[in-house]
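For this view, one protein chain was removed and the others were kept in their places.
Naming follows writing order (A and B), and every chain is counted from residue 1.
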Amino acid sequence: MSALIGVVLFPGTNCEYDVIEAIEALGARGQLIWHGDSSLGACDAVVLPGGFAHGDYLRPGAIARFSPVMAAVEDFARRGGPVVGICNGFQVLTEAHMLPGALQKNRGLTFLCQPAELEVVTSRSALTDGVEVGTRLTVPINHFEGNYTCDERTLTQLRDEDRVILRYRPNPNGSVGDIAGITNQEGNVVGLMPHPERAVDPLTGSTDGAVLLSALIRYASRAVVTATAR
Amino acid sequence: MTRFEALVEVQLRAGISDPQGATIEKALPALGFAGVSEVRSGKAFRLAVEATDEEAARQQVDDLCRRFLTNPVIEDSAVTIFGPSCS
Partner (left out) sequence: MDVDIHRALGLTDEEAESIERLLGRAPNHLELALYAVMWSEHCSYKSSRIHLKRLPTEGEGVLVGPGENAGVIDAGGGVAVALRIESHNHPSAIEPYQGAATGVGGILRDIFTMGARPIAIMDPLRFGPPSDPRSRWIASGVISGISGYGNSVGVPTVGGEIVFDECYADNPLVNVLCCGVLPVDRLVLGRATGLGNLAVLLGSATGRDGIGGVSVLASAGFTGDEEIEAAKRPNVQVGDPYEEKRLIEACLQLLDEALVVGIQDLGGAGLACATSETASRGGVGMDVDVTAVPRREPGMEAWEVMTSESQERMLAIVTPEHVERVLEVCSKWEVRATVIGRVTDSGRLRILEGWDGEVLADVAASTLHEDAPLYDRPRRRPEEADRLSQDLPPTETDPGADLLRLIRDPSWVYRQYDHQLFLNTVVAPGADAALLRLRGPGVVPKDGRSRAIALSTDGNQRWCALDPRLGTSLTVAESALNVACVGARPVALVNCLNFGNPEHPEVMWQLSEAIDGMAEACRALSIPVIGGNVSLYNESRGRDIHPTPVVGTLGLVDDLERRPPVVGLTAGDDILLVQAPGTAPRCDGSRWAAEVHHHLGGRLAVADWAAHSRLIAWVAAEVSSGRPNGIHDVSDGGLAVALSEMAVASQVGYQVDLGEAPSAADLFGEAPSRVVLSVSPPERAAVQAGAAAAGLEATVIGRAGRDRLVVPGAYDLPLADVTRVWQEALPGSLALPGDA
């Protein structure tokens, strides 16, 4: 049975269909999970997709983190389940303190929808599992608040613990340390601003996003999710 | 010339729809904030001006609000002058 990947839908989310289409094209199964649900069902992995949950009002992710589903997502992550936040999903994960730091407005103070050149910094995460360090990928970004920010101590810790997974080459939005994506200590919770689901079909451009999503599908198929928190 | 500190609060005019305020207000009961209502969002700017006196400082900031910080068609501003400051 192929991996079942749950895709969380908050009101205002808009990349949910795209994520499902992309992972299904890569052989996994996708399932929408409503933000009001308090269970994730039988998912092997969870994606918090891009969009504007709750209109991004107040701050991106600030209201979404209190949705009922987030307690289940946090519990799933604590038990070792793979959780990936893409763009707005990354913002939700930082607001929920599942990942450190915050996403500020882009340096240029405009929204940016364009291809970004990325470098894989570590293979030790749910999204880069088995991907060679140093691999260059072209994956679109699509955000206003994508400028990753954290204090000096956190940045040092992220580097020391090999938790920066993707770096911009070059940096489009002012992110500290050119950070495009990070992971938690266990490697099962990942947040990134680029949209891998937008780069899986040669008709629409790059297929480099498939490298990352395929890694997630592999990781999800063999991840051991314990019955209780570790 | 004296240095005055100013606080400019920019708010949507009364009657103008404020989706952000309304969305935040709708989220509050679920977080346990029961008695909170009439949430209106806005922006605040802090700035310092050099002027001969408080009235001149206020005029300058008012003018700045009208010409740049707000679009009077939808926004009101409130200016508070602090000072003269010691620096």
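Methods note: a residue touches a chain if its C-beta (ideal position, glycine included) is under 8 Å from a C-beta of that chain, and two chains touch if they have at least 3 such contacts.
All values derive from a computational prediction rather than experimental measurement.
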Q | Per the touch definition above, residue among A:27, A:41, A:68 or A:108 touching the missing chain | A | A:108
Q. Where the complex has a chain not shown, which of A:128, A:142, A:175 or A:214 is the residue touching it?
A. A:142
Q. Which one, B:26, B:43 or B:66, makes contact with the chain that was left out?
A. B:26
Q) If you put the missing chain back, which residues of chain A would it touch? A) 11-12, 14-15, 17-18, 21-22, 51-52, 54-57, 106-114, 140, 142, 144, 195, 197-198, 200-204
Q: Over the whole complex, note the residues of chain B touching the chain we left out.
A: 12-19, 23, 26, 71, 73-74
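One rule holds in what follows: only the chains that are shown with their structure count from here on.
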(Q) Help me check something: in the complex, which residues belonging to chain A touch chain B? (A) 54-55, 57-58, 63, 66
Q | Residue ranges of chain B in contact with chain A within the complex | A | 19-20, 23-24, 27, 30-31, 41
